[in-house]
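Here the structure is laid out as structure tokens; the discussion comes afterwards.
FYI, not all chains are in this one, though none of them got moved.
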């Protein structure tokens, strides 16, 4: 295509060939701005794409583009849509990508009508660093997580993320989209172990390299006194990999553990009988119906009254739960409807369990989600985007689902959790 | 191989070539019997296989084999193992396959030491018709399900299946293996739609044929006044298939529904906004972060106080929950830790939810598990083996896991739940 062709094509684009768009009347508009590495971090393209997908329009008012990969850019756009309602919906989306309203106004507030009920038009958060403007001052929202509301205490000048069911009647909740600012994550200037918005995961990559990166992140975290969270699924015991988790606990690499009834019941079964669901962990051989040892293990701990008491009586061996109890690891066990027993210590109420998990998430810097789905989804829902998340599962669908879910710095590893933990322990 | 060779080989087998086995001393033994179509129903081979795998031995005392496919067989075996403990373990397994102790004794009973704690050596059930011998009489165990204990009331001469956490201190629990009889399922004489122990599932079969079989089972069940249970996952709403479920409810094909917070929240979101997780169900188009409508739907129902009240106010449209409320379908919604909200009506305590599900399972004859994993596993744990179970999921791992899980009459369909429900509705 020569230059004349190109010019003609551009001209055509300017004029006629999208008449359907030109005819849409826009009756509502606002001005937004974007700042930072907005091009290679995909913020500008995603903002434009979202506007186009919504059938809305934009007009560039000002644009300063960084002249090299080291410089930031700045764009101010007027966005117009066919109604205020559409514009409000679109603005919610643009803010999550990283746009902020150009005209700074205070956030609008409305009181919660009842305990556990938000105002209709409540602002729904992203899991990125977020500030709200209260009485002219920008205030950072504490305990930010995905898809919750923001409650503001104007007197104390503070704001916090607030899950729907925890709001109390009369608390002031941010509504609409004004007065909210989100700091998007930027693309690192160079390749990093924890990929930026890299949801693509593959079993066809060299895992040894990736495991070395995970080990480094955990080593750094321990050195800083940071918290590393492991979310554990029962396959860890079935595959005879509990010893590696126990070793990591003893070596100080794990501060928090989330799991369910199964992982702990299997861990105790392994300690008491040397089996997991009836499979002998030394020989790999099992019986046709192997639930009996599993149930006996639970029953025995129930008879003692608690995991702590069972540990005192020497029933828990040297597995995960024993190591956790000995090393002061915070363990949150959340129950589910498929549980047998359950084990003492398992929180059977899901709302209460979420609350305990939320508390325990505070301060977590690295999170390894290993062969878990239910507990892993619940966890990724709660974590800020900046936490380095490693999702390990042999099922690519699980890895994709979890790596896509909020964590901006996710590493998805489609691999065998037993061999992963063995290598990780060796690499640390 | 000519006859001489064969004879020699058989001779060799009789004599030397397994010296390792002959040397194991057996100090404990008992006699069992098997009756029925034990060869083609794989009962005899599995009994022999289990004995061999356990390193134990058997000796045939009596054997009468059916002379054709119409006649039953009978076998009496002495089983010997190296210790009483080993023998007891093995007997537990053999009973689940279908063996019964030859010498009829009463079941041994021990009191539960504490609320929610069973005696150490409690008998763990299969989900097959089971009887216990009390004071010389065989009594059927009520509410049989997999992996629970049996509580006996000698005075009233009754027995019931009893999940561990529901036992009360002092209740009499069956221990050991004597005095328990299980009626194994037999292989049907001809191919049937609901395969006998057929865990192999495939996406490479003609689903239209299978769907016709499911339709027939549901039609028969409705004609008999039986109960059909649907366990529903949220993909049913994402794929715009809720209309088919609602239609089946209105046509009287569904009596019980199990689900979680997500399926109902999405159903209500679809009714209120025409979207599912922000995806427009009419166009398939969506926004980048579509949780907002989802949360608004939950919040709006919370504001009314209950699903029933929301329905009275006309907020629930004509979807699944609306149809269920209008047609008196029993809906059990069990929460989990990944839930937002939750919706009013969702039971957040997993033990309480299990209890409600157990009640609702009574009398169920057909069960369709559609695009659900957590709720489906919990359900299959509770159902007797004779319930016809249809597992539908696009993920073969889910279908295998569920079809393997107890239900002896399972049909596993690796297919698209939207197209499955559409075809099923059309076939009924």
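Letters A and B mark the chains as written, and numbering starts fresh at 1 in each.
Throughout what follows, contacts are C-beta pairs under 8 Å (C-beta built on N, C-alpha and C of every residue); 3 or more make two chains touch, one makes a residue touch a chain.
If you're wondering where the values come from, they're calculated on a predicted model, not measured in any experiment.
**Q** Please state: how many copies of the shared sequence does the complete assembly contain, given 2 in place?
**A** This structure file describes a complex of 4 copies of one sequence.
Basically, only the chains that are shown with their structure count from here on.
**Q** Rounded to a whole Å, what is the gap between the Cα centroids of chain A and chain B?
**A** 34
**Q** Mind listing the chain B positions that touch chain A in their complex?
**A** Where chain B meets chain A, its residues are 46, 50, 53-54, 89, 92-93, 96-97, 113-114, 116-118, 120, 122, 124, 126, 146-147, 163-165, 285, 287-289, 291-292, 295-296, 298-300, 302-303, 334-342, 348-354, 357, 373-375, 377-378, 381, 395, 397.
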